[in-house]
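The structure's right below; bear with me while I get my questions together.
Heads up, one of the protein chains got dropped from this complex, but the rest are sitting where they should.
Our next item is chain A:
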Amino acid sequence: MNSPAESTAQPHNESTDARISVRNLWKIFGKNAGSVIGTDLADLDSETVRKRTGATVAVRDMSFDVHPGETFVVMGLSGSGKSTLVRCMTRLIEPTSGTMSLDGEDIAACSPQRLRELRRSRMAMVFQHFGLLPHRRIVDNVAYGLEVRGVSRAQRYERAREMIEMVGLAGHEDSLPGQLSGGMQQRVGLARALAVDPEVLLFDEPFSALDPLIRRDMQDEVLRLQRELHKTAVFITHDLSEALKVGDRIAIMRDGELVQTGTPEDLVGSPADDYVRDFVKDVSRTAVLTARSLARPALPGEAEDGPAVPAATVVDDIVAPLADGTAPVRVTGAGDTVLGYVGRDDVLRLIAGDRTADAAKAAGGQSEPRRPGDAPGDPVGA
């Protein structure tokens, strides 16, 4: 329904190196679910479909790939279908149609037994409200996945203790979940998911129920674990700063549809439409854009011996080296090759841009075309 979205909705049509590959996934709730897909109704917006058939379109024709070791964030407001999407991926909710493959094997088509095998060893999920078993000790909660798989008590306790140690809860093995704080409980949830050593981790708004400070700790924890373990992760959140912090790539969902998929830099640097632009307008671009995006050839007469920074450095972090001297920084890629230069003027111009945008926002408050929370379905492209 909006043209910029469609161009990004299916970024990789065929991808052989994808760990997870979702194609044309639909989830429609309600009695007439079957009567929507493949008919004219499929082209209508969700509100109209609901009025005509009583069926609710939660996920609409989604396709995307997640690569090994990547943290893929799906972000959207509540009701955008993101939690339904992640549940469809492990079939906690049965998708209405479409395929999700894990290393080429279609999860949507596998038998209940095979699905259990996949859940027991290949993919594990972390939940917003933890879903711990209050009657079991922490060690038994963490060992649960191994227990249902049939691992012996000694082995699974050993593994569980390792995991508890890894998430920083050593000493709490024999506590009950109710004795731990929310943040600690979610660490247990994380340990439980990691205990089965899955290739894929699914996070469903794991930190939304936590206090802001604890949330930041937990985000750092996930980043640390990802650096050590390199799991493939699908991470659902409604918090943009969380998405930008943990995501290698981010997919923005709206009304069950993908609006844009890209790196944080893509989203902030070139939002696909007004919806995404509105989302990211409060993000300081200097905190997201990298040296690579500002790099340019050296200007005539410019000093070429400034400090070197890796291409992935965010702009905020090259302010200090720039302040130390007058020479522009050298942006280096793999093997210390110089990709280009970034000078004080470039950074100032970017900061000025942020400020102007803020000022324009403050001035034009009411005339803004739309906000992310607007009524769904009003056509943007029209």
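Some notes on this structure:
Just so we're on the same page, a contact is a pair of C-beta atoms (placed from the backbone, for glycine too) under 8 Å apart; a residue touches a chain by one contact, two chains touch by 3 or more; residues count from 1.
Everything that follows uses one rule, which is that contacts and distances are computed from a predicted model.
Between the names "Deoxyribose-phosphate aldolase", "Flavin-dependent dehydrogenase", "ABC transporter permease subunit" or "histidine kinase", the one given in UniProt for the chain missing from this structure view is "ABC transporter permease subunit".
In the complete complex, the residue from A:135, A:153, A:224 or A:349 that touches the missing chain is A:135.
Contact with the chain that does not appear here is found for just one residue of A:62, A:108 or A:124, A:124.
From the options A:172, A:192, A:238 or A:330, the residue with contact to the unseen chain in the full assembly is A:192.
From the set A:31, A:116, A:224 or A:296, the residue in touch with the chain omitted from the display is A:116, counting the whole complex. Of the residues in chain A, those that touch the hidden partner chain are 90, 92, 115-121, 124-125, 127, 129-136, 144-145, 147-149, 189, 192, 196, 202.
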